[in-house]
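Moving on to chain A:
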Amino acid sequence: MKFDTPKFMPGGDHFILVQFGDDARIDLNFMALGLTAAIKSAEVTGVVDTNPSYNSLVVEYESDDISYADLQTELTHLIDGLGSVDNLELESRLAYLPVVYLDPWTRECVADYSEKIAQRKYDPDFVADVNGFDDAKQLVRVHSGTEHWVVAVCSTPGLPLMRALDPRCAITSPKYNPPRTWTTLGAIGVGGLSTSIYTTPGPGGYNLIGRTPVPLWDPRQRHPIFKDRVVLLDAADRVKFVPISEEEFDYTEARVADGSYEFNITGYQRFSVGAYKKWVASLNQGGRF
Partner candidate 1 sequence: MIYDEPKFLPGGDRFVEMELGNELNFDLNFLVHSLSSKIREAEITGLIELLPNMSSIVISYDPDLISFSDLKREVLGHYHNMGSLEGMELLSPIYYIPVLYCDSVTRGCWEDYCAKIGEKEYDSDILVRLNNLDSYEQLARIHSGTEYWVAALGFYPGLASLIALDPRCRMTAPKYNPPRTWTAKGTIGYGGSVTCVYPANTPGGYQMIGHTPVPVCDIEQRLPAFKQDLALLRPGDRVRFFPVGQEEYDYVERRVVAGNYVHNMAHYAKFSIRAYHNWLKTLDMDERF
Partner candidate 2 sequence: MALSVEVIKAGLETSVQDFPGRYGFWEQGFPPSGPFDMWSFRLANVLVANGREAAGLECQFMGPTLRFLEDCVIAFTGAEMNPTLDGEVFPMWESVAVTAGQILACGFASIGARSYLAMSGGIDVPTVLGARATFHMAGVGGMEGHALKGGQSLSVGAGTGVPGRRVKQDCRPAITDNKEWQIEVVQGPNDDWISDDGIERFLTSEWKLQARSNRTGYRLEGPDWIFADKASAKGPEHGEHPSNILDHGYPVGSINLCGQTPIILVNDAPSAGGFINPFTVPSAAFWKLAQSKPNDIYRFRRVSVDEAQELRRSIDRLCVEESIA
């Protein structure tokens, strides 16, 4: 549910948590991201960093420069200034990420898990079943048919936590239990209501449905795009997955390796929450890709 007024809670001595509600409705994320943008443009004294999530925002502050109480006042003031969530407009880039869906690497990863940890159905077939799709191909069509909203960049460096903007493309699935001990780098996973991309080859619990050759972070900043930023995506960006063949994957991977890969990101749009809601209301909820 959405709280009538946002809740403020201290997180130790130099964090404040602002919570807008306690569920995953997208409006709460819009508010969190709206506040993040407002804090940045107001250049609030004493704020060190911001960390938005599904329905909340953690603000790190320097207690010598601003007290908890003053910061809470400042944040309340900024929230009031945002007005209704429907009036929010957010800077939102759109990144086109190529993906091999139903790829051989995740097949291998799942097979390895089945052998060593617990038998499980091939993830894309499993997710297709759980969502009543005709087959894994329809899963691909639906997953790649919508833009995905980056709710937060978290867990591991550069990892985007995303949700489908087109409600007709909402996919749900239970996570691995127990989790995997390793995941292919670049794997696309779905779990709960979210999609994420594995930026480290570590453990994970999302169902694996594809793989992208495009790096989402680069601590050594080898590509020009990483000159001014360490991670590719920010919260409030959007991602559209573009299904590609294995040949195209190999081609792209080679260009990533030699540094000539061109990222495909457009940065000339503002996401309008009001327009988004109107569009959602106009959709025929029964119609599916």
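By our rule, a contact is a pair of C-beta atoms (placed from the backbone, for glycine too) under 8 Å apart; a residue touches a chain by one contact, two chains touch by 3 or more; residues count from 1.
Quick note on selection: all candidates are chains of the complex that A comes from, given by their letters.
These numbers come from a predicted model, not from an experiment.
A.B. asks: Which numbered candidate, 1 or 2, lies in contact with chain A within the complex?
C.D. replies: 1
A.B. asks: Looking at the complex, which residues from chain A come into contact with candidate 1?
C.D. replies: Contacts found on chain A: 89, 91-92, 94, 96, 137, 141, 145-147, 165-166, 168, 224, 240, 242-245, 247-248, 251, 260, 262, 264, 266-273, 275-276, 278-279, 282, 284, 287-289.
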